[in-house]
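Just one protein chain is left out here, and the rest sit where they should.
Order as written gives the chain letters A, B and C; numbering starts at 1 within each chain.
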Amino acid sequence: MPESDATLVRHPADRMFASDNAVGASTEIVEAVARASAGGHLAYGEDAYTVEARRKVTEVFGHEAIVHCVSTGSAANGLALATLLDPWGSVLCHRGSHIFYDECGAPEFFTSGGKLIPLDGPDGKIDPDELGRAVRAGVGSIHSAQPQVVSITQATESGSVYTVDEIRALTTIAHDAGLRVHMDGARFTNALVALDITAAEMTWRAGVDILSFGVTKNGGLTTDAVVAFDTTLGTELAYRVKRAGQLTSKMRFQSAQLAAYLTDDVWMRNARHANAMAERLVDGLRATPHVHVRGTGGANIVFCHLPDATVEALTDDGFVFHHGHPEPGVARLVTSHATTPDAVDALVAAIRRAQDAA
Amino acid sequence: MPESDATLVRHPADRMFASDNAVGASTEIVEAVARASAGGHLAYGEDAYTVEARRKVTEVFGHEAIVHCVSTGSAANGLALATLLDPWGSVLCHRGSHIFYDECGAPEFFTSGGKLIPLDGPDGKIDPDELGRAVRAGVGSIHSAQPQVVSITQATESGSVYTVDEIRALTTIAHDAGLRVHMDGARFTNALVALDITAAEMTWRAGVDILSFGVTKNGGLTTDAVVAFDTTLGTELAYRVKRAGQLTSKMRFQSAQLAAYLTDDVWMRNARHANAMAERLVDGLRATPHVHVRGTGGANIVFCHLPDATVEALTDDGFVFHHGHPEPGVARLVTSHATTPDAVDALVAAIRRAQDAA
Amino acid sequence: MPESDATLVRHPADRMFASDNAVGASTEIVEAVARASAGGHLAYGEDAYTVEARRKVTEVFGHEAIVHCVSTGSAANGLALATLLDPWGSVLCHRGSHIFYDECGAPEFFTSGGKLIPLDGPDGKIDPDELGRAVRAGVGSIHSAQPQVVSITQATESGSVYTVDEIRALTTIAHDAGLRVHMDGARFTNALVALDITAAEMTWRAGVDILSFGVTKNGGLTTDAVVAFDTTLGTELAYRVKRAGQLTSKMRFQSAQLAAYLTDDVWMRNARHANAMAERLVDGLRATPHVHVRGTGGANIVFCHLPDATVEALTDDGFVFHHGHPEPGVARLVTSHATTPDAVDALVAAIRRAQDAA
Partner (left out) sequence: MPESDATLVRHPADRMFASDNAVGASTEIVEAVARASAGGHLAYGEDAYTVEARRKVTEVFGHEAIVHCVSTGSAANGLALATLLDPWGSVLCHRGSHIFYDECGAPEFFTSGGKLIPLDGPDGKIDPDELGRAVRAGVGSIHSAQPQVVSITQATESGSVYTVDEIRALTTIAHDAGLRVHMDGARFTNALVALDITAAEMTWRAGVDILSFGVTKNGGLTTDAVVAFDTTLGTELAYRVKRAGQLTSKMRFQSAQLAAYLTDDVWMRNARHANAMAERLVDGLRATPHVHVRGTGGANIVFCHLPDATVEALTDDGFVFHHGHPEPGVARLVTSHATTPDAVDALVAAIRRAQDAA
């Protein structure tokens, strides 16, 4: 869902519900960056911070992995897909997925012309029957792009969360047909804590081959990561990272973020907090007359129908959020590691005031 | 010049002469990043830090400009070239330039198959006569990639610095033939203070259309920037930045670096210091018997011939630097904003000891 | 619709209903190729045949045009789209169109990663309302590929034919929103004679900017053409043709085909004949009990429901055609310039026999 073509209202901190990327970074991560500035370290990943960050990733996932810090989730997605895809291959993804809808063709750029095939399914999730048909469509025909990758977004753009069984249903269809599986985990940890399972259970154990591991939206500053559980992808991924202008010289500053994120449970705490704030918001909204909350899968995005007059009143009060997506009359309210209970309560109170006034 | 395929020796801080990207960031910039974490700010550049950083860039260059923070110099170069180049165009550049030699085909990736034509010239600088021939070669022939861009590296990979007259000689040839001019300024400020002129004089006044503006090597953490003085390139550049996975959500953390870099003369002070340390090093080496210093253009890279035994002795002492490039027997010693006079003196003393022992 | 992943049955000449590209070339065109072999002619289009072919194209279209012969319709489509599209642009096309469904990502290859957005609409035609929404979706949002081109297939893959009013409805929506219009005319002349209008009326007068002009399926040997009515596209198109390996040295052999095609009404006669054979087939099928003919727009493709037993019987009789597309139980019967009335009558008779036997 585009952040900038919705109607945007601007204003300061504790009224910010526009996105979990519209807030700052966790203190632990900011401090880790500051500490990493000391001393000499070789560039391009030959530094101790990067070694440490990679060790931590394999530790929390319980699996060997190729790990590259990148500057955006779009870069992570593009590099992951390019590494899995032949130029004549196609990526099967949800019609509402970020890669299909919201990256201005970045996947097509990174794959030098790969094809994305949009699939339907309720609640932002790919329908397994439709996937079952899509993995077979055109297979072996020279005239058809060949299905090679399924991309699953967890949590979805709709704020819902695939269960492990739902993930495995899709990855089984994919693997049985010879396809590989990418997971776009821009809000990976929000989904993880919602399901209360391990990172291993939600990824390689469930059939995920490569992961875009979101850090920025959950407390990072300037880094996300690509994590390939299939280590044979290592060489290709490394060269693609370099060619894409994503091999940073002072990589330690990204690695320090990633390491701090995975230390002392920062990632889990941040996501639990963001989800709890979303739950608090949903509870408040549900107790508000005439407010219709659209399904939440337990992550940190809440959609609800709000009348135009209410939107206007909230805006006048300084609240910042997107509305009009995915359809007119719907507001999208995102909580984050930085959202306070007071901010949530103030938002609910403001909505009630506005509704009462109507 | 590749950082990693030379013979590398690893060791801590004040013995680091491997590269200006093998040190930390300036305190002012680290603190600015920490400060930027406070409060809510819209993502994707619609924040106050980005507005401020862009304002500062136009101020120090004295010219309107399109400014995008990116995560590496390779991304800056790739995006700049892609914006200037048609797919059937060619980029004329020095054979030893980073874009031709050291980016693993990133320019070819960003331009979707543009062609780089390597030119010769002493001291890392493009020979004007050769450029004069190259801008005419194949022009109008359907069989030939069409010369469209000249890319100048300032300071060069050889550590030399083009004078303004030398830049203008090349840009005039380029513009007269209908080509545009890109400057790869990974070490822009080192060149600027070496020439003791203004940023305007070294860029748009000298005929530069678009600049890769280096920040990381001169005290930044995780950002460089593309600066287009031709503002008609704005729309194309913006979409290319997005497609390339370089449009960051928490852009404020890059913008805060750029703004701090340009505040209170941090960029100029850092570069002056790095250059002064290089000069101190050259002075020390020149006073050392049997050490041959290869030309320095006043920036912060020093090449000198060292016998293998000396290299070994320095390595044993914990000094870190590249050698064997561009040819066997040559060491490449890079100073930075973080290099101390003591570190330089210690290096010179160690070299003398090693030479004496021989 | 893929030619090769349907169930294919092979057999000789007068039983061939698989495709209009599964027959030979018109005698006039074959003879023109033979004649063109005489004498010396400069390569790469600097020959008299090419001059003549281009003159004839502008004559029959009544408009100045840039004309390039290419070896396939996919090349024509890819080059046309690449010339109209920025890398960050999107092409709006029908979900069942050849470019979206049947070219293995050739448009994405030629455009270096452009995005094709599939639209719905009955009878193989783009629904104007859906186009109206699509041309506005994401416009101006940096996160969204920008709608830049509408591609219309005339005649459609379903065998239907857009009326001029229908074309103009789409091109008006496109142009009003700032998009350009491509027509995939693989079966251009079949549509033209079905509508009984001029080539001008069906193209530039109706708002078409660039045309893939089919020759091969209507009597040619080895050439199709790109025809750009907007002559400002000339330079870009020429370089793209070269880069794509489509600038032939002995271009005269393609140009001679194109010129002969447009001489003495060959193109019109061939298409009228193919369409008449389709009509004769439809008449025969409609008079056959239990055979359901799916809509025909007057061009040369007929879809009809046939029981498996009938398909088998026809196959045993040596008839060659695709079935199972677009859905099980449907046969696709294509007539051509080379289809004889006797062949059509024999096919109808065979179907009747098979149905009677059931």
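The criterion applied here is as follows: a contact is a pair of C-beta atoms (placed from the backbone, for glycine too) under 8 Å apart; a residue touches a chain by one contact, two chains touch by 3 or more.
All of these numbers come straight from a predicted model, not from anything done at the bench.
Participant: Just to verify: which one of B:D20, B:E108, B:D184 or B:D224 makes contact with the chain not shown?
Facilitator: B:E108
Participant: If the hidden chain were put back, which of C:A43, C:V139, C:A309 or C:A349 would touch it?
Facilitator: For the chain that is not drawn, the touching residue is C:A43.
Participant: Would you write out the residues of chain B that touch the absent chain, in ascending order?
Facilitator: Touch with the absent chain occurs at residues 2-5, 87-88, 90, 101-105, 108-109, 111-116, 118, 138, 140-146.
Participant: With the missing chain put back, which residues of chain C would touch it? List them for me.
Facilitator: Residues 3-4, 8, 10-16, 18-19, 21-25, 27, 30-31, 33-34, 36-44, 46, 70-79, 103-106, 109-110, 112, 216-217, 220-222, 239, 242-250, 253-254, 320, 338 of chain C touch the chain that is not shown.
Participant: Residue by residue, what part of chain A touches the chain that was omitted?
Facilitator: 44, 86-88, 112-113, 142-143, 146, 236, 238-240, 242-243, 247
Everything that follows uses one rule, which is that only the chains that are shown with their structure count from here on.
Participant: Which one of the chains is closest to the middle, using the mean of its C-alpha atoms?
Facilitator: When every chain is reduced to its C-alpha mean, the one closest to the whole-protein mean is A.
Participant: Could you state the distance in Å from the CA-based centre of chain A to that of chain B?
Facilitator: Using C-alpha averages as centres, the distance is 33 Å.
Participant: Give, as an integer number of Å, the spacing between the C-alpha centres of chain C and chain B.
Facilitator: 52
Participant: In chain B, what residues contact two or more other chains?
Facilitator: 44, 112, 239, 242-243, 247
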